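Comments concern the structure below.
Only one protein chain is missing from this complex, and each of the others stays in its spot.
Per-chain numbering from 1; labels A and B assigned in written order.
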Amino acid sequence: MKKLSCLLIVLLLVLSLFAGCGQEEKAAAGNAAEESTSATTPVENPPSGAADSAIDLDLTQLSSIMVYSEVFSMMERPEKYMGKTMKMAGLYYSLYDETTESAYHFVIIEDALECCQQGIEFVWKGDHGYPQDYPEEGAVIQVTGSLEVYEESAMEYYRLAVDELTII
Amino acid sequence: MQIMIEKLSLYFQFPFVRYALIVGVLISLSSSLLGVTLVLKRFSFIGDGLSHVAFGAIAIATILNLSNNMVLVVPITVLCGILLLATGQHTKIKGDAAVAMLSVGSLAIGYLLLNLFSVSANLAGDVCATLFGSTAILTLTMTEVWLCIGMSLLVIAVFLLFYRQIFAVTFDETFAKATGTKANIYNLLIAVIISVIIVLAMNLVGSLLISALVICPALSAMRVFKSFKSVILCSVVISVVCTALGILLAILISTPVGATIVTVDIITFGLFSLLGRMTGGKI
Partner (left out) sequence: MALLTCQDLALGYEGKKVVENLSFSVDSGDYLCVVGENGSGKSTLIKTLLKLMPPIKGQILTGDGLKQNEIGYLPQQTEVQKDFPASVKEVVLSGCLNRSGLGPFYSSGEKKLALANMEKLGITNLAKRCYRELSGGQQQRVLLARALCATHKLLLLDEPVAGLDPKATADMYQLIEKLNAADGITVIMISHDIGAAARYASHILHIGHQKPLFYGRKTDYTASELGRAFCLAKGDEA
């Protein structure tokens, strides 16, 4: 029993250590620029990865497995990410639908094994002609924008409204 | 080092990383408890067989488009676990042959069914995730998180409650039976717990790597420690530490989580083998 409780204490310590680290980082970030992140509850909000105050979530700062998981979580519970400005990088991919006569654009994010991938649809704000202004299929792009919801054929879809698109 | 710590503290702000760590630690804790019993009862390969059964069950759940596939996977795996473990001694087909049949069978049928009926756009991805658990632990839904936590705690509670019976039945089933312990019931219990652990561990390391997660810590601990209690405690510590380390490493350097955890487990086994040889079993 003694050993067992020792073990539990060690476990708790380790866990609290981790929690402590998280908090400190948050506080530091809050002092620097990120009022928005530190002011809200830590669990419910995707935190920031960059010092750039305009961006809530910078996926380019994360390891690829983290990016994949974060995007998965975004697809799982998009409501938590609504309106947040985020930056991400991935492969460009587009699709032209004859019935709606419009093109759909995606950023593709692969996981560590490169067997699973997530695609996020985006719309490039401003006047950009398709296909001439868009990158080539399969190009690595970096986009900054915020998540929004839109309706089409009575279905709700989520997409990134992109302000800035660069080819890397 | 400094950069790594900064990276980690950044990652810890993501809820899914924290959930992954909590769930991973609990799963590895509960799986290591039964590892010793599995090794000693010569059931190591059953974990492997059951994980393939679980794969088959997941395939069926996917086809049926269940929102929560655990509802189907847990009962099927438990049933097969009972069939294999509790009746293994009496059936005409030898235990290992039965396991081989069942495991390869469900693997093949599961994959076949997925290919025939799956509606998923990324079949290869689904299969790969289920087999190797590449990122499964990082992409749990909240329901899955709570289910995993609940089942892990249940396994731990049952193990603590029946610790002495499990010891007696593992060490000497005949004696336990002869002196009035209902060995068959406890064998059944062990079968059920193991099946639940297998389903849980699918989330952590995927179905092909489960055996390693269950067996490695127990084997490492047995190299150095000499009493049942110390072996169990040690394998729990090894398993938890390796899993936590594996998850952290995986997210830092972007390797598949399951494979990373198992690799850490195997390195630990090597270290403990060395330690066991050096101390000559004096502990």
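Please note the rule applied: contacts are C-beta pairs under 8 Å (C-beta built on N, C-alpha and C of every residue); 3 or more make two chains touch, one makes a residue touch a chain.
What you see is a predicted model, and the numbers here were worked out from it, not measured in a lab.
Undergrad: Just to confirm, in the complete assembly, which displayed chains does the hidden chain contact?
TA: Per the contact definition above, the missing chain touches B.
Undergrad: Out of B:5, B:160, B:185 or B:275, which is the one that touches the chain we can't see?
TA: B:160
Undergrad: Using the definition of touch stated at the top, determine which of B:118, B:141 or B:181 touches the missing chain.
TA: Answer from the full complex: B:181 touches the omitted chain.
Undergrad: Who touches the missing chain here, B:17, B:107, B:215 or B:231?
TA: B:231
Undergrad: Since one chain isn't shown, list which residues of chain B touch it in the complete complex.
TA: 36, 40-42, 160-165, 167-168, 170-172, 174-181, 222, 225-231, 281
Assume only the chains that are shown with their structure count from here on.
Undergrad: Taking the mean of the CA coordinates per chain, how far is chain A from chain B in Å?
TA: 31
Undergrad: Can you list the residues on chain B that touch chain A in the complex?
TA: The touching residues are 5-18, 21-22, 25, 122, 124-126, 128-129, 132, 134-135, 138-139, 141, 229, 233, 236-237, 240, 244, 250-257.
Undergrad: List the residues on chain A that touch chain B in their complex, please.
TA: 3-4, 7, 11, 14-15, 18-19, 21-22, 24-26, 42-44, 46-47, 49, 61-66, 68-70, 72-73, 76, 111-113, 115-117
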